[in-house]
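Missing here: one protein chain of the complex. Every other protein chain is in place.
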Amino acid sequence: MSPVLFWAFTLLMLAFGASVVLNRNPVASALSLVGSFLCLAALFVGLDAFFIAVIQVLVYAGAVMVLFLFIIMLLDLKAEQRRRFNPVALVGGAAVSGAFVAFLLHVLKSFPAGSQAFPNLGVERLDDVRLVGFALFNHFNLPFQTVGVLVLVASIGVVVLSRRELK
Amino acid sequence: MAYTVRRPNLTFWEKLYLPNIIAGLAITLKHLRKMLAGETHVVMQYPEEKWDAHLPEYYRGAPTLVTDQHGREKCVSCQLCEFICPPRAIKIKPGHIPAENEFAKVEKAPEAFDIDMTRCIYCGLCEEVCPEQAIFLRKDYAITGESRAEMVHDKTKLYELGGTMPNLVHKWNPDK
Partner (left out) sequence: MALLNDIPWFLIAASVAKTLFLIFLVVLPLVSYTVYAERRVSALIQDRLGPNRTGFPISLFGFKKDLQLVLGGLGQPIADAVKFLLKEDFTPGHVNKVYFWMAPVLAMVPALSTLAVLPFGNYMFGQKMVVADVNVGILYVFAIASIGVYGIVLAGWSSNSKYPFLGGIRASSQMISYELSLGLSAVPVLMILGNLNLSDAIDYQVKNGWLLLPFTDGNLTLRELLLWVPVLISFIVFSISMFAETNRLPFDLPESETELVAGYHTEYSSMKFALFFLGEYAAMIAGSSVITVLFLGGWHIPFLPVNTLESSMTAPGAVLGLVHITAFFAKVAVLLGIFIWVRWTLPRFRFDQLMKLGWLYLFEIALVNIFITAAILALVR
């Protein structure tokens, strides 16, 4: 990926991320989050990781955020828009995020492999779907199945709980 | 009282939807084919083909004024139609018939008679109310014009559209 595109998408992603936090309107925040997901997917494409990019869009932008938006619209949240400006929270938030960024920079600095580019893989088209599949089902089969069962339990639990609520 | 509609018990094939959907598709395809083959004649291509020959006697087209068999304008400008007209489409300026005229005993005839066809609703009340049988709804239905002024039928136009209609009542006939 050319550096121009990289920086364009990175800056766009950060801008969208900032607007998630700064926007008072929940719908606007949700849409900004979708925008930042799309930019992130573009960055993945730049790494030739098409599968991850597409899954990013399909799962986060296409499914999770649609549900979020759905809920936000149904609830018609207005409280957030009426909330007043809170300096203490602002300072606290800035401190926490500043500390996080500093920590991240520190980790990246002390990680020498991160500063040099990876060698070219030397293949025309990386069959990343197959690679991900093999990794999941050969090396991480047990954790994968366990996660599956956990998710199933969680969703059944939600159904049972919401059913009881109705009565 | 609540009225319960009993749901029919569907067979397996009906529950599957698909056979019925295919049957429906076959019906629409049949109509499509017949239209393409020119076997169905439902639509009339209006400006080229017209229904005029089949218009019934009582068809209510544009209101017009008529003259009798002696060429006398039947309207006596009593203005009843002007008053009855629901959308107030008619505007009449009454006038006198000069004494030297053959029909001087009728005394009055309209000096101006305008029907605004952008207002007329073809209700036929004017024809109904006219004591002189002077105004009739004819079969013209395609009244068009490029300006509002053009859509106002004046006296000449109304007589041109109306033509003559022999008297049924003979009170104004000169020989009576």
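Worth pointing out:
Letters are used for the chains, namely A and B, taken in the order the chains are written, and counting of residues starts over at 1 for each.
Note that a residue touches a chain if its C-beta (ideal position, glycine included) is under 8 Å from a C-beta of that chain, and two chains touch if they have at least 3 such contacts.
All values reported here derive from a predicted model rather than from experimental measurement.
The omitted chain makes contact with just one of the residues A:117, A:142 or A:161: A:117.
Only one of B:24, B:131, B:145 or B:163 touches the chain withheld from this view, namely B:24.
Touch with the chain that is not drawn comes from one residue among A:58, A:75, A:91 or A:159, which is A:58.
Across B:5, B:43 or B:168, the residue that sits in touch with the chain not pictured is B:43.
Considering the complete assembly, chain A touches the hidden chain via residues 1-2, 5-6, 27, 31, 34, 46-48, 50-51, 54-55, 57-58, 61-63, 66-67, 69-70, 73-74, 117, 120, 125-129.
By the touch criterion stated above, the residues of chain B touching the omitted chain are 18, 21, 24-25, 27-29, 31-32, 34-36, 40, 42-43, 45.
In the analysis below, only the chains that are shown with their structure count from here on.
The centroid of the Cα atoms in chain A and the matching centroid in chain B are 70 Å apart.
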